[in-house]
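Everything on this sheet refers to the single structure shown next.
Missing here is one protein chain; the remaining ones are kept as they sit in the complex.
By written order: A, B and C. Residues from 1 in each chain.
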Amino acid sequence: MLKNKNILLLALVVMFLVFSLFGCAPPAAPPADDDAAAEEPAAEFKGEKLLGIMIPTTGAQATDGIDMKNAALLAVEEINAAGGVLGYKIITTIGDDGCDPSMATAAASKLIAEEVFGVVGGFCSGATLPTLKLYGDAGTPFVIAASNATTLIAENPGWAFMINSTGDAQAAKAVSSFENLGVETISLVDDGSAFSVDLKDQTKAAWEAAGYAVLSEDRIDPGTVDFSAVVTRIMSANPDGVYWTAYQGPGAKLIMQLRQSGYEGVIIVGDGSSAQELIDLAGPDAEGVYCTAPPVVDFLPAAQDFISSYKAMFPRDPGAYAGLMYDATYLLMDAVERAGSFDGEAVKAALAATDAFEKLTGPIFFTPQNTLGRSNFVLLVAQDGKWTLAE
Amino acid sequence: MTLWEIFLQQLFNGLLIGSFYGLVAIGYSMVYGIIKLLNFAHADIYMGGAFVGLIALSFFADSAIGNAWLGIVLSLLISMFLIGILGVLIQRVAYRPMLKAPRLSILITALAVSMLLYNTVMLLTHGQFRPFRTGLTHDSFFVGALRLTETRVVLLVAAILLMFILHQFVTRSMYGKAMRAISLDRDTCQLMGINVYKIVAITFFVGSALAAAAGVMAGVFYGTVHFYMGFFIGLKAFTAAVIGGIGILPGAMLGGLLLGLLESFATQIPFIGSVWQNVFSFVFLILFLIFKPTGILGRAESERM
Amino acid sequence: MALLEIRDLTLRFGGLCAINGLSLEIEEHSIRSLIGPNGAGKTCVFNCLTGFYKPSSGDMLFQGASLINKKPHFVTYRGMARTFQNLRLFKQLSVLENVMSGMHCRTNSGFFSSVLRTKGQQAEEKHIREVAEECLDFVGILDKKHHMAKNLPYGDQRRVEWARALATQPKLLMLDEPAAGLNREEKARLIELIARVRDERKITIFLIEHDMSLVMKVSEKIFVIDYGTKIAEGTVREVQDNPLVVEAYLGKEEQEDAV
Partner (left out) sequence: MEQIKPKKITLNPFEKVVEKLYELFDNNVLRYSVLITMTAFLVYLPRASSLFTQEIMTNMFFYVVVCLGLNIIVGFAGLLHLGYAAFFAVGAYVTGIMSATYGINFWLTLPFSIVAAIIAGLAIGAPTLRLRGDYLAIVTLGFGEIIRITVRNVGITGGAVGLIGIERPVFFGIVLNQISHFYYMFFILSIIAIFVSYRLYDSRLGRAWQYIREDEDAAAAMGINVVTTRLSAFIIGSCFGALAGSFFAVKMTAISPDSFMFIHSIMILLAVVLGGMGKIPGVVLGAIIVTIFPEISRDIGQYRLIIFAVILLVLMIYRPQGLWPDRQFQSTKK
């Protein structure tokens, strides 16, 4: 019996190893997927400088995180091909924040320990939040590509720069869009996540400030089985418009259930649902649904080259935040060039002085709080199974 | 909507979701009754059922059977069969070696099976929602003030029909009798020449098949499936099983319907609303455990103190 | 006054095991046996007495105080200890630790004194250990105190159970089929041990046994039950001659043949 057990233990260990090997070779991943690019530096470079990329590569938000990582890798590759930054070759290292605050602090500490000159990334606001102080203490400039909860502003010791408009800008966009569509009463639905609650609160405040009424507020926790009770509640409030502030999966379900219950008013979804997946999931019910979205590359004339090189390098579509991440990476490099050094203080000052830097998503300049100086939100509408610009 | 219309609508919502809870709860209850195991993997079996149904359905969509309902019924049956087999396999591989082991070990085993199923599906689907296209239209009609769609009515009828068939199976058939006998006294059954392992396997098959049916029906109803879809329904189905009296099959159905109704109406109460929906049902579980752990239909056996 | 008094005890259980209006008395420092055919409800009586089952009606008095609605641990605290028909040792723990469990209800150190290891707690631990070792010595397996319980031979495991019960410092020791699974030699030692427990430790003994020869040798008075009802009571000889007893046992044999 005991012998038998030993064999099984051995089998366990073997399985362990096999799994690790299996895991070590990422399936169908491009060569640039490695943590730190392993190639020898080309002769013309003076040396290498390490760039940190902090995004969720595991967990529920991994899809967006990997899109963003790919965009950053693409930008770095292009920059290196064009001679690097200040004569240095840029290499990258990944910190997986897993969309989880404690994983994010570990990831940030790891990046700081590896002595990165700067960090790009930041997807989930909740995970980005506790890292701001760490980067501030370490004097590491951090360009936040996607996280945009307004709560980040107060926690920022000055080293982080947000190139995605914050929640209040999106709320303003939602309010003006509802107004333009002739809506006078709305219902708000969130999923309880930091970002969606923030957006809901901002929208509610802005909507009521504009003199209109919010008829109901509901929450659909991720994993909730049945929406019909919530849908019935919304139907009984009978608003002109519904604003869903969270992610596409439950959003698609909500849209389908609303339409199936005969709801005919305006439905707008927030930027968390701006992925094509929403339309794919909701099918015909998605037609005519609006979305307050970040500048998705598909609609940016300047981004066609980016999309084709992205697709050439990675076997997937860029996704909603790839453009922002691409810009974030270029912005940081531009700031280094302008600062003339990789020194943290200098780069920070250069970032703050950014004036109308433009790549894909429109001009970037910062407010004194280091947030984007303009609203970059656009209104999309689902037509013929695709998002198209509504304006 | 008038109050009456809201009431009717929520009543129907509650019955429908309640019948899903009931179908899943039956699986918990049957397995618990027969081998006293809280099968954590049951919720993931439900989820797996939805995905198998989705794959089968896409198959039928390609071969263009024509009638949407026919394709759904076929994929429902396929999913029930395959997931039933999966249930038996899980029982054979993971639980059977553990029947004599300490309680804690077998519970952890069940948890491990659950984790395995859940994470496998998560990896395979990249954690994304998948559309469950049925090709059904959702033209609605009114019965009085109640707004219904064909899908909802058919699903409710199907769920109740499945419960009825199960009830007949358990009360009338030889297997059903053996099943109930084993839940009373396993050792004696063994002595009486009942093949206990076989009956346990059949129990797993039936319980898993019902969960798979609920999964496919949920897919048809909600239009999307997701690896996470089993988590809350698992918790709630267990609550339903406890409310009805664990180990008692009509209790599981009753508990499911009751919980579904309670939840639907609770959403309409201002202080509870949708925000507290998931907390609400759980509080019910605790209340039942404090005041009536045997559930509504459970008889108080000669008490062991 | 009798140490233990059972009055009209009834247990309805739905199924097999039931007691029907049972009354009996056990005097201090006596050795009493409860016998009866399989399924007569002997273990049920023990389970009722020790609080594992809740009787439907009737009363049980230990030293004049009722045991109705008392939980097992309280019954033990009051001074009744039991062993189990099939061994119920703490298998993964050492023999000494097993026996130390008996002292739990006689001691009271808690979380803080354990963590801080106060003087009182240390003295108590020492005392627990001494009592446990003394009990192990009494049953004759002190030398095996550091073995894991599951690694002992069956006969020794039985003795660990007795030591564990003795360690609760009972007034009444209830043995559920103590000779089951023992060989002839071990049985002989058991008979001697039972006598010693009564004589040296002044403990009353109440036992259930199947092995008639053992019952005849140790007990002064025997109760016979069948289908939960007392059918006979008296000395060995009286019981042996009782026609009801003969019938109960013979009837049982017929049944066995039929099966």
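The rule we apply is simple: a contact is a pair of C-beta atoms (placed from the backbone, for glycine too) under 8 Å apart; a residue touches a chain by one contact, two chains touch by 3 or more.
Keep in mind that this is a model prediction, so the values were computed, not measured.
The chain that is not displayed touches the following shown chains in the complete assembly: A, B, C. Between the chain not shown and the residues C:10, C:23, C:56 or C:101, the one that touches is C:101. Touch with the chain that is not drawn comes from one residue among B:29, B:79, B:109 or B:183, which is B:109. When the omitted chain is restored, the residue from C:18, C:45 or C:89 that touches it is C:89. Against the chain not shown here, chain B presents residues 32, 36-38, 40, 94, 97-98, 101-109, 111-113, 115-116, 119-120, 123, 231-232, 235, 238-239, 242, 275-276, 278-279, 282-283, 285-286, 289-290, 293.
Even with one chain removed from view, chain C keeps its contact list with that chain: residues 50-52, 71-74, 76-77, 81-82, 84, 88-94, 96-97, 100-102, 104-111, 114-115, 117, 121, 124-125, 128, 146-148, 150-154, 157, 164, 168, 180-181.
Contact between chain A and the unshown chain involves residues 2, 5-6, 8-9, 11-12, 15-16, 19-20, 22-24, 26, 35, 57-58, 62, 94, 96, 99-102, 105-106, 109-110, 112-114, 124-127, 129-130, 133, 149, 151, 154-155, 192-198, 219, 221.
Quick note on the criterion: only the chains that are shown with their structure count from here on.
When C-beta pairs in contact are tallied for every pair of chains, the largest tally goes to A-B. Taking the mean of all protein C-alpha atoms as the reference point, the chain centroid lying nearest to it belongs to B. Most remote from chain B, judged by the distance between CA-atom centroids, is C. Centroids of chain A and chain C (each the mean of its C-alpha atoms) stand 70 Å apart. A separation of 46 Å divides the Cα centre of chain B from that of chain C. On chain B, the positions that touch chain A within their shared complex are 1, 5-6, 9-10, 13-14, 16-17, 20, 126-131, 133, 138, 140, 147, 149, 151, 218, 222-224, 226, 228-229, 231-233, 236, 263-264, 267-268, 273-275, 277-278. Note for the complex: chain A touches chain B at residues 59-60, 62-63, 192, 218-230, 232-233, 235-236, 238, 248-249, 252-253, 256-257, 259-262, 277, 280-283.
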